[in-house]
Each structure stands twice: as C-alpha cells, then as structure tokens.
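The complex appears here minus one protein chain, its other protein chains still in place.
By written order: A and B. Residues from 1 in each chain.
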Amino acid sequence: MAMMNLDSILEGRRSQPHMLVEVMLDLQDQEGYLPEEALKTVSKELGVPLIDVYRVAHFYKAFSLKPRGKNVITICTGTACHVRGSDLLVNQVKGQLGIEPGDTTADGQITVECVNCVGACALGPIVVHNESYCKNMTPGKLRKKIDKAAGVKKEKKHA
Amino acid sequence: MPRVSHAKDLEIIRTQVDGKRNRARLEMVIPNGTCCQASGSAALIDAVRAELARQGLLQDVALRVTGCLGFCEQEPVILIEPGNILYCHVAAKDAAEIVSRTAKKGEILEQFLFADSVSGKRIQQESDIPFYKAQTRQLIRMHRFVDPFSIDDYIATGGYKAIAKVLAGVKPEEIIAEVKAAGLRGRGGAGFPTGRKWEEAHEAPGDEKYVICNADEGDPGAYMDRCLLEANPHEVLEGMMIGAYAVGANKGYIYVRREYPLAVKHARIAIGQAREYGLLGDNILGSNFSFDVEVARGGGAFVCGESTALMTSIEGKVGEPRAKDVHTVKEGLWNRPTVLNNVETWANVPSIMMNGAKWFASRGTEKSKGTKILALTGQVKNTGLVEVAMGTPIRTIVYDIGGGPKNGNKIKAVQTGGPSGGCIPERLFDLPVDFDALWDAGSMMGSGGMVVMDDKTCMVDVARYFLKFLQDESCGKCVPCRVGIDRMLEIVTDIAEGHGRPEQIPLLQELAETVAEASLCGLGKSAPNPVLSTLRYFIDEYTAHVHGRQCPAGVCKALITYAIDAEKCTGCGVCLKSCPHDSITGEKKKVHIIDAGLCQKCGICISECKFDAITVK
Partner (left out) sequence: MLQYVNVMIDGAPVRAEKGTSVLDTAIHYGICIPHLCHIPGIHDMGACRLCIVEEVKNGRSKVTASCTLLVEDGMVIKSNTDKILKMRKNIAELLVAQAPNSKAIQDVAVRCGVKDVRYPFRNENCVLCGRCVRICKERAKANALGFIGRGKDRHVDHPPGRLMDYCKNCNGCIMFCPMSVTPCGGPMKKGQERLCGQCDSQLNADAQKMPGVCVWCELGKGFQCSRYLAV
C-alpha cells in the first residue's frame, strides 16, 4: 500500500535528482514521517546517494524520521510571538505533557513542535493544532486544548 | 486556442467581470488569508453565504472572498461597498443580523464599527480609521478587488496589461532602464537595486536563464510576502514574466516555504489558471516569448532565504550557501544566470511598467523609492500589515498607525529586519524607513518586520532569543557562524543567568565583529546585528545584568523571584490550577503562596491571574 503511494509520488520525477526535496515533502505529508525503506527507494529511483537523502532529511525542519502523533501541536516561536509570551506556551507543554518540543507522547497521541514563524504575527502567540490556526493563545487555552486532544479530563483539587 | 491570445482578449474579460459586478447592488468583501482564518473567517464566510442564500440575496449581493486587507488585529472583518464601511471582529453568529439588516436594508450596525481607542468614537468608513489614514497603500489596496482563485478578477483590475504592453514592443533594455529609473530596490532585505541586477543577468552570456521569486520569508515577525502571494498571486506572476522577458529567461520558480500552505496552494492555482489562459507557456500573447513557472517548496530552513542556499535547495540539495565571489546573476541556479527577487519586489514591477518610473519614484526618499509593506507586530495596539511611503518616520508608524503601546507600558525599541536586523531605541524614532538610514543605525530593513518592544522586554533576552534562533538556523558550514554564534550565545546566557563577567562584554563585541566579517554567507555576516545593536543602544541593560545582577525588565529568570501580593489575592485558585510545577498552595478564598523552591518562573500564573496579584522582583 505504502509502496503504491510512493509510486504515485515518484511518478514523472524518476532519475531527476533535483526533485529530491519535493518528493520527500510529499512523502512527509502523506506518511507523517519518512520511513527508512521509502528513503532507500527514493535514493535509488532519483539517483541520489543515500547519504545525500539523509542529509536533506536532517537539514530541513519539515522532515521527521519518526512517526508523529495523531495530534500535532505547533507552537510559533517567532519574534512577534516571543515578545507576546510564546515561551509560556512552551513551558505549559513541557509541564503538562512532560515532553520536549519535537517529541511525541508515549501513547502516540500528541506531538509538540516549535516553528520559527507561521506568518500570522499580528495575532500572536499562535498555535497550530493540526491544520487549524489559533490566535492569541494563553497557557490556559493551550492547556484545555491539550486536555481535549489527549482525551483526558484532569482537574486539580484545592489542597 | 488559448483563451487570451491577444491584448484585446484581456479587455473582453474585463468588461465581462465589470458587467457582472454592476448587476450586484452591494459588495461584501471578506478577507480569508492565513491570519484571517486564525480569527475564524472561514466560518464567517460560510455563514454569510448560507444566510445570503436563505434570504434570497445571492443575485443582489456579491460576496467576494479575498486575501488579507492588512488590519489583522480587527479580524475577521467585512468590508461593504459602496460606502467603504468596515465591520470589525465579526463572528459567524452575526451573519444573520448583518445580512438581514445591512445587506437587505442598508442599515449600518454601530456595534461592528471600529472603535477608536482614544476617543472611543465609532468610525464608519475604513479610510477614516487612523490605522489606514497614514498609510500609502499601493499593493495592499488591490487585495479587496481580487479573489485569489480568480484570474478574471485580476484581469479586471487591469492585470496582465503590463506584460501585454511590454510584449507589444518594449525592448528588454527599455524595461531595465525603466526599472532602474524607478529606483526600485530589492524588498527582501539588502536593498540591492533591482534594475542593476536585471541588467547584469541580461548581459550575462548564455541562452538558459532563470528568474526566481523568493517567498521563503524566514524572518520571524514578517509576513507581507505570504500575504501578497496569498492575496494577489497573479500580480507576482506578471512581475516575474516582465522580469523574465527583460533578462531573457524562459523558466521561473516560486520558492515558498512549506509553513505557508495557503500561499503554496494559491500560487499553484494561479499558475494553473495562467497556463490555461495561455499567459504562461509558449508564445505568450502571440509573441515569441515563452515562459513557465513552477512552485518549489522550502522545507523549513531560514538559511534558504539566502540566495545561493535557496538555489541549491531548488536543485534538490541541502540548502547550504556557497561563496558568492561570482554573483548569482552570472552563475546562479544550475550555474546559469539567475535573477532572484522577493515577492514584494516582483509585485511592484507591473505597476512600474504601467505607470512609469516617474510615478513610482515620486514616492520615497532620495535613495529608497516607492512604498514598503511593514509587518507591525509586538506590543502595539494596532497590529497588521502597514504599507507606507519610504521615508515615513518610525514614530508615525508606531504611534499614529500602530496606536502606541498595547498595555500602557512605555515603548522602548522597535526591532526591524528580523534576526539579521537590530533594535532601534525610542529616541531614534524620527528615523525614516529607508534602506540606508536603518543600515546606518545598525539595523536593516530586512523584509520589513517591525516588532515593537516595551519596557517589559529585556534587551539581553532579545539578543539571546535571536542567537538561539540563529544557532538552530545556521547551516553550520563555516566556523565563524557556527562556533561564533554558539560562543556569543554562551556569553549572553552567562549574562542573562547572572554570572556574567565584566570582561565578557568587550569579548562579545570583538567576537561579533569577527563573525560579521569573516562568515561565509549573508546569514553569518548579519547574525551579530542583534547583539551589536543591543550593545550599542542598551549597554546599560547589559551592565545591570553583569554588575548589578538584576534584570531591569524583570524577564531573565535567574535574576527574579515571584511572589503573591496578599492585598490583591482573592484566593480564587486559578493560579494554583494553572501552575504546571505545583509550586502554589493555598486554601480557597485565602491568600495563596508561591514556593520559591519549586517555582520555575514560567509566568503562566501571571498571565492567568485576573487580579494582578503576582509580583516579579
């Protein structure tokens, strides 16, 4: 199945080394990550040494070599979001999920990523949940969003 | 037979669109760019469309979904014509009321009008809103007329007339002379004269040449290129066509970063439509000029905004810059002569060809002509895209257009040019927006990001933020950039964490100067700017960190402590619930306490507390 789809991505691009980045972006979008086997095929079909395929995979932020979670929460840490407190959002995630940006929770539900700018700077801080953009985020709003995404209902009681 | 094979075909399409528009009594324009969507514009559009259908107004009222109109803070907005009425902060639930009262009966609904923050007065017309008043909108103004999915809309605004005019008998040399006379300079950062670039590429030997549109826009805090490409992609295409004709290129690329999915989509659709109409392809408009464009996506690397890195990225490789001793206009993409301009530069080209160099050069300063779009963001009331004539003082932009500080704090500086730029202190706000003036002040125009900072922003922290950014984004190829940035960050971190030593400040300065000169590419050469400019204007903040062990702005965590003000705390428990580190304790309705040992100073409690009870010292 996955191979079939790889075929359609490679269609019309075989033996064209300059299509490497485009092919890998399509693969990333389709699979959510770059499977090792697929990269070997890409290397062979495009005629690019495997080392160069891996260099590209590690160089661009868009690529991930590990499967990502069902929910991808992307926190924008661009300048405009930074001065409006995107640090707090990162702290919220770290505290709440116990993972660092770039990681996925153990149950595979949530991946948290940081991005340098999504270009909606006037409305910062911005969080992108899967493909929907959320503006003027606060740690509180993010907490609820993550709880919802994780399917957890946690309530801290007064001591 | 292509749909447009002659200039007169454009006229026909234009009349058709105009005819259709004249049949509608009222036009509702709803922008739907990325930023608008973040505010919920998509739901609003669906609601308005459904409501128009329900009330049988589809024939009567034309609904046009466009790209961003610039005033992002107030989104989602609806612009109603005729009347130039702007409704701000409209939600999907308001659709029924707006359609039944404004669209049907022509009433103006007071509650949706823009409220002036000073006088509290409601302002009816868009053009009277202070945010728009001091602007000179040349490019953004067109967005309201164009549905980015419709090539017809663009043609109706006079689009593709410039390329038709050029192909009807303007020589490449004449185009280049016109662009040179206009004084157009690259909007991507360095401000290199566009005409000279074209001239060198035109004169470079070779049959195979390329033009590239740089829509990588990696500068965090700038998004005008995204907005232009999303809202009016055909204008960019037309600019590229004119440039390609002038230098003798037959192939173009639009390099868009993948973080801008909407811009990628719109550019692809626009290219598809232009091909269908015969405006891209062989023998365009019956001439012997052939040209095609492809979209190449960037994979998320700031360094790919650098010209040589961008080109290697299009070639499908790792985006590492190479030495630029031979310019890309001679040896660029695939070692062929290549012209690279950014989105805004290309978008300015069609109007220069239509209206002439004189018209373009009538705005601006002696050496910076035309208008510039700036992304006004940060701690200022009105944020959004601002288009001003070059030479407008920063003060006008921050205070008149931006409306001054957001939270009543004092504005301290404005950061321009992103990670390659610097911070300009408040006392220099009379500086004009001009390539050279900003450069002389130790910053740069960059692509036009303008992040306003107030006295709650620590400049050492700002320098540290940019260094962290650059440490990640440097390709790592050359020593001064990779190791130099790393060491600068080490020093600045020492200072921010309260164990800075006095001798580190001159070392930082010396290292920054070396990195600025010895690095391989533009990223490294401009990387020390945030450090150098903060050292130049805010040295007192550095010394306060080093000698006084304090952070005047209350930002640097190692130098501050959190406490709860017993007078203000109501014991509501919000901070307790929100603290991710369980460092707050207290009983309901009684004063809560922060355990300084557990507190990570993350600031979440401060943003959650409704009573300002948490203090930072």
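Following the convention adopted for this analysis, contacts are C-beta pairs under 8 Å (C-beta built on N, C-alpha and C of every residue); 3 or more make two chains touch, one makes a residue touch a chain.
It should be emphasised that the depicted structure is a prediction, and the values quoted were computed from it without experimental measurement.
*Asks:* Kindly state which of the options B:362, B:514 or B:561 is in contact with the chain not pictured.
*Replies:* Only one listed residue reaches the unshown chain, and that is B:514.
*Asks:* Could you tell which one of B:424, B:462 or B:478 touches the chain left off the display?
*Replies:* B:478
*Asks:* Across the whole complex, list the residues on subunit B that are touched by the chain not included here.
*Replies:* Its contact residues with the unshown chain are 301, 303, 318, 322-323, 325-326, 470-480, 482-484, 486-487, 490, 503, 507, 510-511, 514, 517-520.
*Asks:* Which subunit A residues would touch the chain omitted from the figure, given the whole complex?
*Replies:* Per the touch rule, subunit A residues meeting the hidden chain are 36, 49-55, 58-59.
Here is the rule we use: only the chains that are shown with their structure count from here on.
*Asks:* Taking the mean of the C-alpha atoms as each chain's centre, how many Å separate subunit A from subunit B?
*Replies:* 23
*Asks:* Along subunit B, where are the residues that touch subunit A in the complex?
*Replies:* Per the touch definition, subunit B meets subunit A at residues 34-35, 37-39, 72-73, 75, 217-223, 226-227, 258-261, 296-302, 313-319, 375-379, 383-385, 415, 418-419, 449, 451, 453, 457, 462, 465-466, 469, 472-473, 475, 573, 576-578, 580-581, 585-588, 600, 602-604, 607-608.
*Asks:* Which of the residues in subunit A end up touching subunit B in this complex?
*Replies:* Residues 16-22, 24-25, 46, 48, 52, 55-56, 59-63, 77-85, 87-88, 91-92, 94-96, 115-124, 126, 131-135, 138-140, 143, 155-156, 158-159.
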